[in-house]
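Just below is one structure, and these are the notes that go with it.
In this view, the complex is presented without one of its protein chains, the others remaining in place.
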Amino acid sequence: MSGQTGERVIFAILGVPMLICMLIFSWILSLLLTGIGSVRWELLTVSALQGGMFEMIVGTIYLLLGATAIAGPVGILAAIYLVEYAPSRGLTRIIDQAINNLAGVPSIVIGLFGYTFFCRHLRLGVSLTAGWLTLALMMLPIIIRGSEEALRMVPASFKEAALALGATRWKAISSTTLPAAAPGVVTSVILGIARVAGETAAILFTSCVLITRGLPRSPLEPVMALSYNLFVKIVALGTPAQKVFGVALVLFMIVTSLSLSAILLRIHYRKGQPWLMIR
Amino acid sequence: MNLESFLKSLHKLFMRLKSQPVEFILFFCASFSIVILLLMFLFVVKEGSLAFVRLGVQLIFGQRWETNSDLYGGFPLVYGSLMVVSGALVISVPLGICTSIFIAEVLPFQLRDPVKSIIELLASIPSVIYGFIGATFLAPLIASIFELHSGATALTASLILAIMVLPTIVGVSGETISAVPRDYKEAALALGASKWQIIRNVVLPFSKSGMLASVMLGFGRAIGETVAVLMVAGNVAMVPTPPWNYLAPVYPVTAVIAMQMGEAAVGSLEYSALFGLGSILFIITFVVNTIADVIVRRGPVTRGVQL
Amino acid sequence: MHRSIPTLRAILAMSLLFIVGVASGYYVNPLLSPPTVVWEEDSAWRTDGISISGSTTVLPIANACAIAFMNKYTGTSITISGGGSGRGYSEVIDGVVDIGMASRPPKQEEIDDAREKGAALWLYPIALDGVCVVVHPSVNETLRLTLQEVAKIFAGIYTRWSEVKPGLPDEPIYVVVREPGSGTRGTFEEFVMKPYGYSVTDAAHVQPSNPAIRTMIETTPYSIGYIGFGFITPNMVVVALAEEEGKPYIYPTTENIASFKYPISRYLYLVTSTRPESGSLTDRFIDFVLSPEGQEIVEEQGFLKLPKYPSGY
Partner (left out) sequence: MVNDKIDIRNLNVWFRDNHVLKDVSFKIRENAVTAIMGPSGCGKTTLIRAINRMNDLIYGCRTSGDVYIDGHNIYDGNINVYELRRKVGMVFQKPNPFPKSIYENVAFGPRIHKVASGRELDEIVERSLREAALWDEVKDRLHDNAFNLSGGQQQRLCIARALAVKPEIILMDEPCSALDPAATAKIEALIRRLSKKYTVIVVTHNLQQAARISDFTAFLYMGKLIEYGDTKSVFENPHSELTEKYITGKFG
């Protein structure tokens, strides 16, 4: 019995860190929730010129939609190549390595690159397009990794069955493997969006402005975004925290609901795919 | 692989791609990452070349960073980065690894998914929100605990960073723990091993390389973190006195880039020095990621390696 | 298994969503601005747009002015982003923005760069930034210090007043400063601390605003601090400063700050690359900042308004 008491002590020691993690999370949540009362929600639909944040919310959504439209297809197709086509292990290995490294590049460096390459070299200027491209670079590795995982989880027998019936390779993949992997692929895309939704450093130099009138009229105009606004107001303008609480909270809610939906989607679909239960 | 056979396989690949348009498109998408990575390195280093040429090692080892007098010595900045990151890792590595073990091996099944999800959510909170929380809640707390005038210190930055890299460490080491083959665990269980004995004798030896990789990845994430650090580190470009004084402000590399990029006139020495710092950062994270990658690959996948 | 490619469908849906989003932007945009009024004297600037970037010190002024301006002239669009003085100059020279913001005069390289690219830099001072060193009357009724002495006090090298100058009380110095990140502190440190390589002592007492510093200095014997010019009261002693030993000691007055005789003073500028065309939006906006209404905003943001509106530019 003394062995079991010792074990309990060890588990308590191991468990305390987990409790600390949970505490940190609830602490952050409670901090943000305490400010909820002081936020005036009608500001959501009021223009920034009247002190609202309508353009920032829509601007953030613009940035995310555009980046997804670029990184989504490229990422998914890349994942399909890596899982289903990639011929030599050496090449796959190099691409794999590149994706891992791309995922590890600090966002500030991506921002620097975006500024010199998209804004200056490609002459896009500080614009929505430059922001899309920069954010797409950040989303890409997440989408590729997630989609790859989803595709790998689909048993090869699905595809082989279609091949045996005389389907071409692409036809076989697109009619069997892809539908089965679709939930995982969509999850990875949402995760990618969530990852860049609150991104500041990458769009700091490439696509955001503090104030302008209305929404961008063309993809070559700059945009207002929640994260940038929060950052500049606190760091450069020294605005007291209470005044930007609303922005912080809206940003938090957008990002958290995105990633929460991705997590729930994943849990839901793992339960719904019987071949994933076999280990 | 020698060059000739590499070229041969490359040629074969191209022949295949030519005959199959679908495959060609897919290949193009897949190789996109390599192209981007190369471009990134090329352009960041190119913009930094002026500083490398004019300042040389001074950019890394110079003691003073003073824009007004055109002095760009990155040492205090690099030191600040390393200080903040090591502080963060000292806090988050034990926390993260214990948590991942606890979740995978001890926590009741029903609780695993919710707990993992919550930790994953921590990862997705934007860094500007972390900065906001750090600046508005944590810094005053630190100030009052240690009776400082300002809570913007290396310690505050380390704490915030620790929270930010925790999910990375928990996630990656959790993955390697769940990759421990069930066979081994069952064999040990059948011998009457207790849960703790299984953790110590089976799980830990098996997943230690994965855990090391998670620490490396955590390091990579932490050293690249910008906005949150900038908002809480105090941003004073000096090595604290004494050098281990965590209650002094520091000015990490990423914060300098984010703060001064706007100031710098394009093409000036300052501009180039910032890109120089950027390429140093790029190289550091590249090396760390590659090491982590190698560790992961060498890790638990191969059966029959002496543990 | 005849479900056709949901991934492709998802991509299509995403792009569709994107198009709908952008299209709705076009739809919503006009709703954001009130209906266009037919102006009596209609001129092009009323529906024009300009962009501004540069110094973060000037940013709050420009931001507040732009919001006020756009609310007044509802057809105009002014885009502002931060950066820094360097960014302001370079983007004005390159023609990326219409107006730059700067908290310092241009450096020689910037002037050269402008000449090379055929731009003439036009500087419009829009506000003054002067930082006054003040002490509690218990120190002395009049106090004259060199910048180096001030720096040593704030760096904590002098800890008692008697060490600074003979005749001052043998009491510990109570140093009050602003929080890091404050523009006032930035200016002070740039002019006083940085040239000597000092940094503010850990023993300094940090106060979050000009009024807080005012109260602190007024109520604490043997205290020293710095404060925006507009916040000086008779209950404190303003220190005369000399750039170095042997140079004259200068009191911060409007004239001395405006003429830069007082060592811790600077203009904040708006910069254009050519003289703006009269009646253009650029011209109108600069006029607005310099108008009494604009100068009111300058003061609200904690800076000194210009002594008299410069007309010679």
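We call the chains A, B and C, going by the order they appear; numbering starts again at 1 in every chain.
Operating definition for what follows: a contact is a pair of C-beta atoms (placed from the backbone, for glycine too) under 8 Å apart; a residue touches a chain by one contact, two chains touch by 3 or more.
Quick caveat: nothing in here was measured; it's all calculated off a predicted structure.
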Residue, one of B:Val90, B:Ile145 or B:Ala187, that touches the chain absent here: B:Ala187
Which of B:Ser86, B:Ser178, B:Asn201 or B:Thr290 contacts the chain that the document leaves out: B:Asn201
Residue ranges of chain B at the interface with the undisplayed chain: 109, 181, 183-184, 186-194, 197, 201-202, 303-307
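What we mean here is this: only the chains that are shown with their structure count from here on.
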A-C against A-B, pair bridged by the larger set of C-beta contacts: A-B
Of all other chains, the one whose Cα centre sits farthest from chain B: C
Centre distance in Å when chain A and chain C are each reduced to the mean of their C-alpha atoms: 36
Residues of chain B engaged with two or more neighbouring chains: 261-262, 266
Numbers and ranges of chain C residues touching at least 2 other chains: 56, 82, 181
Contact set on chain C toward chain A in their complex: 1-8, 10-11, 14-15, 17-18, 21-22, 25-26, 28-29, 32-33, 49, 51, 56, 59-60, 63, 66-67, 70-71, 76-82, 96, 181-183
Chain A-facing residues of chain B, complex: 1, 6, 9, 12-13, 16, 22-23, 25-27, 29-34, 36-37, 39-40, 43-44, 46-47, 94-96, 98-99, 101-103, 106-107, 113, 115, 117-129, 131-133, 135-137, 163, 166, 170, 182, 194-196, 217, 220-221, 223-227, 230-231, 254, 257-259, 261-262, 266, 274-275, 278, 281-282, 285-286, 288-290, 292-293
Chain C-touching residues of chain B, taken from the complex the two chains share: 64, 66, 68, 149-150, 152, 234-236, 238, 248-249, 260-268, 270-271
